[in-house]
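The excerpt is restricted to a subset of chains, each kept in its original location.
Order of writing sets the labels: A, B and C. Residues in every chain begin at 1.
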């Protein structure tokens, strides 16, 4: 339970930064009835990447928020370079060089990216005049330095950014000025593969500069690549700390979950012959000429880079974006979807990618959030059968191991991963004929992931046709019976499970010139004029 | 090109005769109130009859808008201005602005003074010519009639209370009810307790407030109600009726008669015993005629001209010309 | 539900039921409501001590009757605020309905049902216009209903020529509405009770209510969850129109004639105040009828008490403002919310 003090030899360039990093001693935090942290002691050393792992709701974000002044601990203290510090506000922490890239990006909608990044420390001339030229210089430099200059326009408004771009804004914010400690709270959950690469390069550079890095993620692959040390939280306490050499997936999982997870993916071949969903030349403003079929019990994954149009396709199938031409058939019958309601009625469900913006009712209870799309079945004479409602809500929160004191808890008070589980529960309860899951495991811990994979397999066995959109290639490979790869609004190829490899997928997802496919995010023409409207 | 706003453009006072087409502007406070609607109707009818142009503008209760609209009338090259100010304090500004523009000015209903905010403290020479009724006079009539009814009913002073209901931040209302109170006392109602009830001058507002007052004074057996307008009295009479008081135990004396008449029209006994009928049409017409005479014929403006008021009741309201919509 | 086996739910039920039982009484009433109850009791006690008749059954009824029209409008305002909208035109709608009811009554040879039917018809029409302008015209609800505030008032004035219209107190049904009693309680209060109870049930116990909260809480998510937001919103504005029409009819019944402006002007602010004081977040997604009614009662009791004590309008304004703030401050202090930025 204690932090190991066997340090690897300090490389030379560490001399560039003095100090001993940041440490918490016996820190506890309580939210009303919830004990989020109970006496945590950890050290985060300069020039090292400490991965912080743990199940959803284990207290990772809470710990980071305490470190960065956003929450005050109910007990314990923080040491920065050996001296006790009390951060009354995130601003105090910032000034002391402690930064965080939070789990949910906080974007200011109606101002530019540049201002979003420099908010709170905008460059100014005399008389507090905003120095726009300087602002522009700085943001250009920053973007270039991080390799984001091609994917994000500094003049774009915050409200128009994609999830990945929002994440980038947060990263940029954290890097302004002198930093001693930078905490990343699941930074890759909305980034594409190559952006993840750019981020890792960046983290490597920061590490080399002697910055103490705290890295929270549920992705094992990343942990192996990055971490010098892994600290595992369980139920708000430290379950163990592993040095780089000792890190193994099994050990981490055992510390997190308290048991072994024998199999992550449940593979099975239950796909029937009956085609449930068929897309024939579906064209919308964002995607062109999509042909795709999903059979009962089949799991089809949609792979591709961010901006490939996967989410748009999903929303079109779910009735949320208008279809310009082409046809969607369900069990052979053509559908005319004008609203998501039509799709849901027909039996198509979509768990969207951005839970906070597109799925959650933050002020409502877990019960409310889970039952919402199934109320038609949970009512009599339009009166909600509360007992039944509670029963199913309880059943699914239990099955997904949602960490909460009760199903009456406001969903906004759950940890990110647990919120995601509730979103899934909503659709699991409804059990549609076709279920589209857009990034279903974003921010979900490995134990719950296994559970979700198992549930996906269950649904498949019951004959549900599943379309899973995921940016995590291992997940795509592990889950899918068939993989369709999208690029630039078109399907560039389909791979059977047998022939699918990461390389094959990436080949289909990227053009020869990788940047050309990914840079034009804001201004890429949505439809190909030569093809638009032909079908 | 700087102006201090002080310069007076040779105060000529009287304005010259006007040939050619004539346009008048009638600025009214509370232009959506029944009385002032009648006034506007009367004024329009008269203007049509005389073949002149007339614009009627509702000022609401807005002293600031008053100034704006006077300026607008000037910018529109209107020939004469008739105004009912929302507050007499804005009078000097109105008078001054009109004078600068050499525009003829009379007031209707409420008096204004050219040199100070308070007409009652104004040298007579500085009062702007006025058509209408005086608040004190109206209140006095109401109080007098209430006292007569009170004596006729033969109630004991100790068992009776009077209610003055009005919107307390409207100055002309305060003047009316004070006058009514004084006249009631003078007319024989001495020793009767008076209760001031603040209302918003609407029938429901008055009804709610007076209901509360009634329950707060359970010892009172007979009630006398007056107020700033018919709405207040109507609300009071209804409140008393709802509280179980017999029509015989209530004396309501309205001011305006436009709501009071509805009680009488129904043919049932009502606590509304009388109302002062002030005919807005007459005032509007008289104001337009006076202005016309001045501008066209050059007839001097009278210092003050009164339209007739009449106390009406169940028996004579139709004969007196009260129209009940 | 297909996924639950017959045996399973019974167990879960037990768990949740016990979990439900353990909720503290404060949680049951709701923190917001508790503060309002405390404030209400304080006001009643204060004026009860100062004035013997204040707590008499008579005066309680007076308070209730006086609060009815505001109460009706506050109840529907609560619904629309929960949806994330707002209706500033409720007062004007009531005024229009009042005039229409009286005029239709008069022109149909004194048929009260036709009069009221006409008023309610107009209410539905006006409400649908509001909803359509907001939803399909894409006009912000504040702006749209501000425009409605002016426009419907204008229409009421035009049809009535700005005068009080008709006389309805010779009709037994109008008289019954205005001053009748059922089981000792004024009819007006019964109407408020019925409407409030209906809306409460709608909001709390039906899926319609759930959907309304969802729309106000997160409209994107609501849309993706298959809720026909547009239909709901238009329906809500139509419902407001109906209830505003009922308020207008009561106005006619109380005053005896159709009032185009007098008596309905300014009601929108009162209704919004009550809803907000009762715990509605103006951003939508939060609030309930209980809180709103308590707020209506509190404001009504306060106003009556101040009048009973003979306090003049000026002090009443100051006292109302100060008490409003005090009530909310105390309420917020109790929740121990962090004081950074704007409160919801």
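The rule is simple: a contact is a pair of C-beta atoms (placed from the backbone, for glycine too) under 8 Å apart; a residue touches a chain by one contact, two chains touch by 3 or more.
Remember, it's a predicted structure, so these values are computed and weren't measured experimentally.
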item	value
Copy-number formula (whole complex, one representative of each chain type shown)	A x1, B x1, C x2
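Throughout what follows, only the chains that are shown with their structure count from here on.
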item	value
Most centrally placed chain, judged by C-alpha centres	C
Chain centre separation in whole Å, for chain C relative to chain B (CA means)	35
Centre-to-centre distance between chain C and chain A (centres being mean Cα positions), rounded to whole Å	42
For chain C, residues that touch 2 or more chains besides their own	none
For the chain B and chain C complex, residues of the former touching the latter	32-34, 37, 167-169, 195-198, 200-205, 207-209, 211-218, 231, 234-235, 238, 241-243, 258-259, 262-263, 265-268, 324-325
Of chain C, residues touching chain B in the complex	51, 53-54, 56, 58-59, 62-63, 65-66, 69, 157, 160-167, 169-170, 178-179, 251, 254-257, 259-263, 265-266, 303-304, 307-310, 312-314, 316
Chain A residues within the chain C interface of the complex	318, 320, 339-341, 343-345, 350, 352, 357-364, 368, 371-379, 382-384, 386-388, 390-392, 394-395, 398, 406-408, 426, 428-429, 431
